[in-house]
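Of the protein chains in this complex, all but one are displayed in their positions.
So, chain A:
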Amino acid sequence: MLQRIVSGGRWTQAQPAAACLAARWMSSNAGELAHALDDLPPYRPGSNPKWERVEAAKREAALGGGEARIAKQHKQGKLTARERLQLLFDPGSFKEAGALVQHRCNDFDMDRQQPFGDGVVTGSGKVFGRPAFAFSQDFTVFGGSLSESHALKICRLMDRAVAAGAPVVGLNDSGGARIQEGVMSLAGYAEVFQRNVDASGVVPQLSLVMGPCAGGAVYSPALTDFTFMVRHSSYMFLTGPEVVRSVTREEVTQEQLGGAGTHTTKSGVAHGAFDNELDALAGVRELLSFLPLSNRDKLPQIPCTDPTDRQCPYLDYVVPGSELEAYDMLGVVQQVVDDGQVLEIMREYARNMIVGFARLEGRTVGIVANQPAVLAGCLDIDASVKAARFVRFCDAFNIPLLTFVDVPGFLPGTAQEYGGIIRHGAKLLYAYAEATVPKLTVITRKAFGGAYDVMSSKHLRGDVNLSWPTGQIAVMGAKGAVEILFRGKDTDMKQQEQEYELKFSNPFQAAKVGFIDDVILPRTTRQRLCQELEVLADKKVWRPQRKHGNIPL
């Protein structure tokens, strides 16, 4: 009891719970007398100058850039670096490392300002009882600017995280490089970048941009697995509006250039945005709960109360009778997964593709799904890149992939071709082909042309490829096919279309040759996937030795 309180660093005003409870049970005076010393504070020689100096330094470190700057930060709807960490980790679990670090710069009178911590708080703690590491830039100290020591703290933290095999969360709130330190600051960035790359695929790396993140600094979040932003208080860009104006004469605000809206809808730099910091930190905790701690960790599994044999009658009706009608694929996914909970990644970007995390029987799965309600669910550059990166993340961390297919093909047009849809589409193809995690695929309706191949098909070593009776696995839709097959021929197109439909607009052609393992009733989808996944849990694939493949970047 006492041990815990002392190590907590300070006395809490409220009586500890256990003491309360004990007091309730010890109702007699004799009982209270027996434990009279419980209330005595521990030995704490305030007069000892050595102890006092440490205490004072820690108090100073805890205040960061001082109360005035903290108030200013709060006024902007932003929390301090330490507050953020306390919210990110389970209550009381955060342990700081490097609180007393100071910078080593003597230029520009910097030696006269030596704040403890040097603009970044680093340490570790627990998220839902599981270990994680985090650094949090302190905007109240030199605007969170990155110095040599600041960078070194981050690097040490990352080294420890990789060694310990636990995720790293970066909370970015920094004005940029510490100009006074010159190249030492740039070196610091690069050291962090190198570690981001070294840790990539070893431990999950998450970035939460909670303030400015400009210039070279943006590349650290860009190298991590997921980047999140806070609406209206964070922005990311390489060159700010002023430079943009002087070079290209474009008038643009910070928000337009690099706000959360821009990066979650237009650029795809950020994977999600939150309305405020409390939501953001809660959201990052939620995401961490889905992820293994490292590539050597087992897939997390939580107790599942949603019956694995739950039937989903809704799915029997969801695919419309008319081919031209759309439906919401997210609704389909929500029916299938545990408790209907899907944590979507990049929800606002390339909405014709859904990616996200969910659970089946309590085990994390990565969801990739065409969204017929947007652009008919076709594959375009953005959707391919979005899904490709997600597939590779899941593969790196042994998260099984669950793919829902309703894809009419690739989006045609000069914009796509000039933009390199061939190159970008190849990324998704590559990612699926390379992935060795269990791959389960459900074709709900269309699986046309090259897009069929790409979407976790049997040919890309899909483990279980299922189709609903409404599945249509073909080179293209009936109308287009008939137009090509009978071009210039004098024939009844309508009848030919019907014949083509009868022949190809169904799962039989594919099932006949084993490209589809089974045609299932939609309502049984969840049950079937849970069963298949259980069987595949220990899937192993051996690949020939190589340094690394060459994904078409």
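Here is the rule we go by: a contact is a pair of C-beta atoms (placed from the backbone, for glycine too) under 8 Å apart; a residue touches a chain by one contact, two chains touch by 3 or more; residues count from 1.
Convention: contacts and distances are computed from a predicted model.
Of the candidates "Signal recognition particle 14 kDa protein", "propionyl-CoA carboxylase", "Protein DOM34 homolog" or "SUMO-activating enzyme subunit 1", the chain left out of this view carries the UniProt protein name "propionyl-CoA carboxylase".
Checked against the full complex, the one of A:318, A:381, A:426 or A:447 touching the unshown chain is A:318. Of A:104, A:285 or A:461, it is A:285 that touches the chain left out of the display.
Set against the missing chain, the residues A:83, A:191 or A:323 yield one that touches it, A:83. Residues touching the missing chain, restricted to chain A, are 17-18, 21-22, 24-25, 74-75, 77-79, 83, 86-87, 90-93, 126, 128-131, 232-233, 275-279, 282-283, 285-286, 289, 300-303, 305-307, 310, 313-318, 331, 335, 338-341 (touch as defined at the top).
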